[in-house]
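Let's turn to subunit A:
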Amino acid sequence: MLAADFEVERRDFAVRIAIQLEGGERVAVLGPSGAGKTTFLEAVAGLVPLTSGEIRLDQRRLSSAARPRSDIGVGRRGVGLLRQNPGLFPHLTVLENICYPPGANPGAATAAAARMGLGTLLQARPRGLSGGEAQRVALCRTLQTGVQLLCLDEPFSSLDRPLGLELLELVRQELEGRGTGSLLVTHQLQDAQAFADRVAVLYQGSLLQVGDPRELVLRPKTALVASLVGYRGWLRRGGRLWAIHPDLVQISSAVDGDGAISGRVVGMRPDGARIDVELESEGEWVGRFHCPFSEAPELDLRFSFHADLATVFSGVESDLD
Partner candidate 1 sequence: MSLVPVAAASTGTPELANVASAGSLQLLMDRYLGPPFIRQTGDEYQNQSAGSQGLAEEIVAGELTPNVFMPIGAAPMALLEPKFTTWAVQFAASPLVVAYYPQGPHAPELKKISEGKLPIKDLFTLMASPGFKLGRSDPALDPQGQGFIEMVHLAEKYLGVSPATANADLGGSNGGSQIFSETGLEPTLQAGQLDAASAYLPEAVQLGLPYVALPDTMNFGDPKDAAIYDKASLTLSTGQVVTGSLLDLEVSVLKVGGDPAAGAAFVRFLLSTKARHSLTKEGYTLLPPALLGHKAAAPKSIRELIQKS
Partner candidate 2 sequence: MTIPPAPTALRGSGVRVSTGAALVGALIIWVALLGPLIALLAHLTPSSVVSALRQPGAFQPLEVSVLASLIALGVILLLGTPLAYLMARGRLPFPRLWEVGVILPLLTPPLVIGLLLIFMVGPATPIGEALSHLHLTASDTFFALVVAEVYEAVPYYVLGAAAAFAAVDPELEQAGALLGDGRWRTWRRVTVPLAAPGLATALAVTWARAMGAFGAVLIIAYHPFGLPMQIWVTLQETGLSSALPFALVLLVVALPLPVAAYIWSSRARRRL
């Protein structure tokens, strides 16, 4: 459905994207701040011109660097955009906001609003809405435009986590129900995994890896990707780099053999209903992992774990910034 193969020059680096989305597919774009995620979405939404390449949606050429004059205008691309600022029109009621898009059907709009829990707020003004309610209105409004692809630029990052997750789930349901595709920008891996069919890792303008959410975490292609998907511990051994993911560490006091990595517990800290444990191996800080209170190890406990629970990189792939 979406065929994007383009480049946008930015001040510090160029954002280079080559990706395709099937109809109704949801892709999450994961990366640290400044990676170019917003630029990516803005290019797809038509807010920035392309430096090279083009973007197509279902054979329609939305943007082209070669022929910028024929770029399709922002509201007519079939692409919607939700951002941290919901952009509700303060002088209109919630219902008027939702029905704002040209060609919006008031009946369908009202039904959608009810489905999203906005039924009692239809006559309210944006000023009186909470952050979560406002984003729901913004979502409902955008969906009235009949978009084929919804771009989400971390719209819930300013809300508290549980609410953010709840809203993300709401979005997912609505999109699923309509068969609308989506590009979700996030820096939270969990959100990406919960929401998307595929995850794309973006770093300094380049897509490092695109794939199934689980595959990405279990088999990152490079150490850089590993660092972006949650690997926290690093060990250099025999000319190779070992990446250790805290969720994949199991402490056992008796693992032997060639593949064992041994070390000791050097710190512990409560973290909600579990404990954050810090490990060291051969003088190197290896990382943190969690365990329940009931399984809290002793400080200075010697541990070892099996090497094949770590992911190993060699050569070029072991490049880390």
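Regarding selection, all candidates are chains of the complex that A comes from, given by their letters.
In this text, a contact is a pair of C-beta atoms (placed from the backbone, for glycine too) under 8 Å apart; a residue touches a chain by one contact, two chains touch by 3 or more; residues count from 1.
These numbers come from a predicted model, not from an experiment.
Touch with subunit A in this complex holds for only one of 1 or 2, which is 2. By the touch criterion stated above, subunit A contacts candidate 2 in their complex at residues 45, 47, 73-76, 80-81, 85, 87, 89-91, 100-103, 125, 127, 141-142, 145.
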